[in-house]
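A single protein chain has been omitted; all remaining protein chains appear in their positions.
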Amino acid sequence: MSESGINRRDFLKVLGLGGSSLALTGCGNTDVQSGVEVVMPNVHPEDFVVPGLSVFYASTCTQCGSACGVMGRVREGRVLKLEGNPESKISGGKICGLGQAAVQAQYNPDRLTQPMVKEGDKLVPTTWEKAMALLDDKTGPKSGISGEQFAFVTGATSGHLKALIQNYMDSLGSKNHFVYEAVSPAIGFAANRQVYGVDMPRLHLDKAKLIVSFGSDFLGTGASPVHFAREYAKFRKAPRGTLVQIEPKMTMTGANADRWIPIIPGTEGVFALGVANELLNHEEYVRATSPDIVALVRKYDRETVSRATGVRPELVAHVAALLWEKTPSLVISGASAEGHVHGVQNAMAIQLLNKILGNVGKTVDGQAQSPFPQIAPSAGSFAALKAMNDEMGGGKFKAVFIHGANPVFTAPSFMGFRENLRKAPFKVAFVDAIDETAQECDLVLPILTAVEDFGSHVAWYQPEGVEVSIQQPLMEKLHADTRSMGDIMLDLVKVRRAEEYKAWPDFFSYLKTAVVAVKPVVKYTDTDEHFWYDVLSHGLIQVDAPQQEVGANFAAAALDLSSSAPVQDPKFPFYLIPSERHNFRDGRHANLGWLQESPDPLTTVVWDSWAEIHPKTAASMGISEGDYLEIASQNGMLKVKAYLFPGIHPDAISIPLGQGHEALGRFAQGVGVNPFRILDPVFEKSTGEIAMYGTRVSVRKTGSKETVVKDEGPYNTQLGRKLVVTLPADVAQLSKEI
Amino acid sequence: MSITNLLNNWSFYRNKRPYRGQYDLNRQYGEYKWAMAVDLDICTGCNACTTACYAENNLPVVGKHRFEHGQVMHWIRIERYWDEKMGEFPEQGTSFLPMMCQQCEAAPCETVCPVAATSHTNDGLNSQNYHRCIGSRYCSANCPFKVRYFNWWNYPSTAWPAPLEDQLNPDVTVRTKGVMEKCTFCVQRLSEAKSRARTEYRLVRDGEVLPACAQACPTGAISFGNIVDPESKIAKMWKNQQVDLYKDMQEKDNTVRGYRILEDLRPFPSVMYMERVRDAEA
Amino acid sequence: MINTFEEREVEVERRFVRKEKDIREDIAWAKINSDVLRSLERPRMLFWVIFLGSLALFMFGVSCEIYQYETGLGVANLDNPQVWGLYIATFIFWIGMSHSGTLLSAILHLMHADWRKPIYRFAEAMTTFSLMTAGLFVMVHLGRVWQFYYVVAYPNERWTWPNFQSPLVWDATAIFTYLTSSMIFLYIGMIPDLAICRDNATGFRKRFYTFLSLGWMGTDRQWANFRVTYLTVACFLIPLAVSVHSIVATDFAVSQQPGWHITSFPPYFVAGALYSGCAAIITLFIVLRYVFRFEEYMTMPILEKTAKLTFAISMVWTYLNLVEYSATWYGDDMYAKQALIYRATGDYAVFWWSMNFLGSVVPFTLAFKKLRNHIPTMLVVSILLNVGMWLERWMIVSPTFANGIYPWTMDHDQWPAWVQWGMVAGSFGWFNMLFMLFCKIFPSVSMYEVKEMVYHRSLHTKAHGEPSVNHELAAEGGTAS
Partner (left out) sequence: MSKSHMLALFNDFDEASAAIRELKASNLEGFDLKDVTLKSPIEHPEIEELLGKRPVYVQLFTFFGATFGALLGFLFISSAQATFLMQPKGGKPIIPIPPDMVLTYELFILGGVYITVLGFFIGAKLPMKRHKLYNARVSEDQIGILIKAEDTAMPAIKDLFTKHRALEIIGEGGK
């Protein structure tokens, strides 16, 4: 006993602890800060702890920008699971896998638990006092930093944190708030603004009888996947709508299409105009269309379109016939149509179909006009990072703050972002786990995760009215040395504007004041306190607001796609499709085990990157599944396993985004490759956004081979078993169903 | 006395299941029969159900290497099948099939377990008794759907590095190495709902309780409920789809979508699937 | 010279009816005792070398099990749906091996086939030990082996019983019955020989054999009871042996898996069991004959008869095998047909075809008298047959898992990990160890029955030849004629 350093008394204590913690896991007290189980009689639980019972708290999911309302299931002071908040118009009580995984971000073993400061090449732990002192030293009034010399990079933001960041920028006199999203809807927004006059119209999937989607993965990744999935379910109920998907690589939405049409990347606009040409055979459509557009569209006859797009000519007519037959319809453009040099034109050509078909005002509608512009969402763009990077490369910035974005990981290598970032003398990252960008920073501040923190969010796609989603902590903070991003920002603002903000000791009070101020807008009559608790218990403020006006402006000149023919480069014969996985997005969630182990819906690959290649192409190159391929663009090369995938254009190679992390902890590190790295500097010409689908690559078989880790077995068909049965839509009698 | 017991109740002990009247609202311990319906036409294959199941049922994340060796523990999995007659491209999309334990009424797994660790509950669930299981894996061998998952490793010690274990659901056992596990229809939720209902002298209301997958499913493709209650949505759906719990092979109209998978093996599954619909003219 | 009618009859019988005597008739009974008891003497160096080798092999298996016990069955590289692997395949192999002991001691006893007498003892020991080896695999393959006793129907306060519907419980019961019955049978049959050992041993061994022989004196009363008991237990043992392997077959046949769900499985398994058992008897026959110089007892005619029996059984097995294939091929069970095609063309094709070759083609060597009498050939062939039979068991278990009913979970690239192979090897070490110990502790040839053989032969000769004064002379007379 004495040799092992345990005496009898200790031994008994250990026994007692083990025994009682076994007995008490259900009713013992868990110290939420240290996670240590406290052995004590359960006479004094915390207010919110009902031993043995789950309590649900309303909050908001921040895993993507959709701002779904969620309910957190809390048990003994720990949040265990998220469910959808039925009151939320966005989530409608549902939740996606990505949202579910938010609790894993909270309990992630690789979370940053204390401030880190760079010493030499390494980040070493420090204290908050020292960290804030350093922050004050570098950016405080004494540092003499000017607004010009300061930059703040964030991901898409909204709500009161955005307002606070804006206030901080104002206090510094800086305009350098760069809102960056690696996978951004900016090109689509630009097209929408030209056509409809709004960033994003409201799409009524449920009202449409036919949806023609040009590469829009609205079920997986788009503006609001959970909402669109619910709309899609209604669309599929009687009278059952038909979904036609036109895209180079099958997305999850494409997998559910009644007709999936592979197309040469970038020629979606041409196809749309070809369909328009067919539609204009109907006199009533011609009457509704301006003559110059008719003249332009007439150039796109079946054969021309077929040559350009690689789609059989009769399919152009077929899609047009379907659109003629089934009204109202809805035509959507998506990422794979927009991520090209002529992305805006493509999108506009696609939206033109909505105009011709008279869908505008029916299935394409305006969103509610938010009455709170200061907390309205600012969608991120690539152009913002590009501008920032250029200025940073010139050595302009003395201090850079980064929050909610990981540009070192997501910026293509041609930008040299990492090198430029090093030129800035003081970089601060606000993160909950150390990512690639944080690794480059001089000061890394640990912030609370979404389930520990207060906040507010406004989604940029609002299905009904305006929903201000309120985020409240579902548990006490897990790590004592982490702080709320709002608190930090408030402290920073107070450095220069102490007087104005002295009323608010913390972000909570700031948020509460701000939320209570909304009371008159929603015509709430009870006390402030009641309103606040009402808001917290519902997790949202639903505001009725007037609809935005939606126009339909098309100029023939803007639609000219004659120069959009893809450039053939024999050295790089393949189109690279960096596809966005619905669970990974730009890769910020790669450190969540559940998501790594959740198979990709179409390939069922897990824990890896892979290159999708059409079996025909693979056969001609002698490639079989698991062969390592060298996929090289002008800007880099990736070595990745091949997966033979019939749902891809034979001239395209697709690698999913989100993997290939060098940081972000044990679940993300060393898994797969990062296709962001090899993107070519091809930009959308009117917005300056990177053309995600504009990169050309070469493919070479390396000779080495490894098993592709996937859920799928050796066969990918049903082998004659009656597992999934398909019924023709004209036979099914959905209207008689319950 | 057991011989008296045998003689008195012989005919009861000789009943084959399922028999009509086995579940009855008026019968104590027969008033629930949990059943599911999965609409394959609106399942988008998004895997929200899978992740929800991981969260609810303390499923371990096994990691790449073990996944490669087929030791993954997803109680519900989304299968993706290409059309057998597919040409160069999958022009009609693909087929997704969420597959979880079918809670068969005549479950092939139950008869073969040597220690009776898996058997039928009164509310028609195929239960798995972890502390009775000795890990012979015969149930998995005999499961035609292959939805039983065995703990090949000691996951409690590896799968939840601290503080991930704080996420574990205290209502659900964390399974140790050497036991079989599978979808339970979230029996912890069902028990809670039943017990709540009992204290209020009523039965569980339709929609009062859902398994994690059904609750999460963004399109609502998974429906769940007590099929004994003729007013419940699930009972109406089964009836409408002409799927009869007590029949091994269904006779139904061509226009009706309901079916149960691998009916030819006569396991009487409690999960009804509804056929995928595709617009052949599109 | 043939002079008398009787002499001619003897000659006819010698030449045509009984071409060669199973065993010489002039062996003195005392010589039988001393020859057999010699095998119990202090072993040679080689014995210890082989014994320690077996022990090392066994210990390797044990360490594999310890590793697996600590880490989980994942180290065996099993997965869903490949849940059983080599453990169950080898389990069936050992169970099958056990059947030939019963064949020789019980069936041939009832049929008064005298030639079984010199070889049934070690065959029966083989039965017991291979059952004990098979039992190991049932344990090893369990996920929670520390709770194996849940299978036993022991009364407990919770009224918890095993599931009597499960073929695994039938297995447990049947194997328990079989193991204990065949151990009893082996022991009972050995009592007269143990008495001989007792009478010839000294020291500790004397006490040991005295204890075991229970005071056997060879009285008429003992012999009469003995005779009836032996016959009765033999009568029980035959249906028991058939039922044991039928039950092992139902492990598979009652399941719905393609390739298992076959009505002909029980007879197929029984035939396979007798087949591998007979082949193993040939192997051990040759080894013992060589090691213990038992040439006078384990004679070539007996080897030849065993070989003929093996050949006959191999043809039964082949027939049942072909029945299975053709029933599947011409049947309407899509799952089973796909599984069969997979076996023949898929990842296991090499093993499957070798199984068929070794099991159905190689036994034709036994059809040739020359080869039957050539000991090295017989040794090689008998080992090959057992390799084939082991492959057969593997080909029953693994390909079905790899290509079952459900297409999504089919698993073609599972390969047993070294842990599995280690335990398979360890089982051979264990069996070897037990068998070697047995041969050194107990007489591996039944002395009293060989004496009976000699006695009855001489009686037979006496009936036709001239009367003799004592049996030794009679024996001489027998050979002289």
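Which chain is which? They are A, B and C, in the order written, and residues in each are numbered from 1.
Rule of thumb we're sticking to: contacts are C-beta pairs under 8 Å (C-beta built on N, C-alpha and C of every residue); 3 or more make two chains touch, one makes a residue touch a chain.
Small disclaimer: the values here were computed from a predicted structure and weren't measured.
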Displayed chains contacted by the hidden chain, counting the whole assembly: B, C
Listed residues C:Val169, C:Leu358 or C:Ala417, member touching the removed chain: C:Val169
Of B:Asp41, B:Glu68 or B:Glu105, the one touching the omitted chain in the full complex: B:Glu105
Chain not shown: contacting residue from C:Val152, C:Met217, C:Ala349 or C:Ala367: C:Met217
Residue among B:Asn5, B:Ser157, B:Ser191 or B:Thr255 that touches the chain left out of view: B:Asn5
Missing-chain contacts mapped onto chain B: 2-3, 5-6, 9-10, 12-18, 104-113, 116, 118-120, 268
Footprint left on chain C by the chain that the document does not show: 28-30, 33, 153, 159-161, 163-166, 169-170, 173-174, 176-177, 180-181, 184-185, 188, 191-192, 195-196, 198-200, 214-229, 232-233, 236-237, 239-240, 243, 247, 250, 448-449, 451-452, 455, 469-471
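We adopt the following convention: only the chains that are shown with their structure count from here on.
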Distance-maximising chain from chain B - centres being C-alpha averages: C
Centre-most chain [mean C-alpha coordinates]: B
Distance between chain centroids, defined by C-alpha means - chain B, chain C (Å): 45
Chain A-chain B separation of Cα centroids, rounded to whole Å: 32
Distance between chain centroids, defined by C-alpha means - chain A, chain C (Å): 67
Chain A residues counted as touching two or more neighbouring chains: 707, 711-712, 717-721, 723
Shared interface positions of chain C, touching two or more other chains: 405-409, 411
Partner chain B, residues of chain C touching it in the complex: 71-74, 77-84, 141-145, 147-148, 150-151, 160-163, 165-169, 172, 251, 254-257, 401, 404-409, 411, 414
Footprint of chain C on chain A - complex, ascending: 707, 711-715, 717-721, 723
Residue ranges of chain B touching chain C (in the complex, touch as defined): 66, 69-72, 77, 79, 81, 97, 99, 108, 111-116, 119, 132-138, 140-142, 144-146, 148-154, 177-180, 262, 265
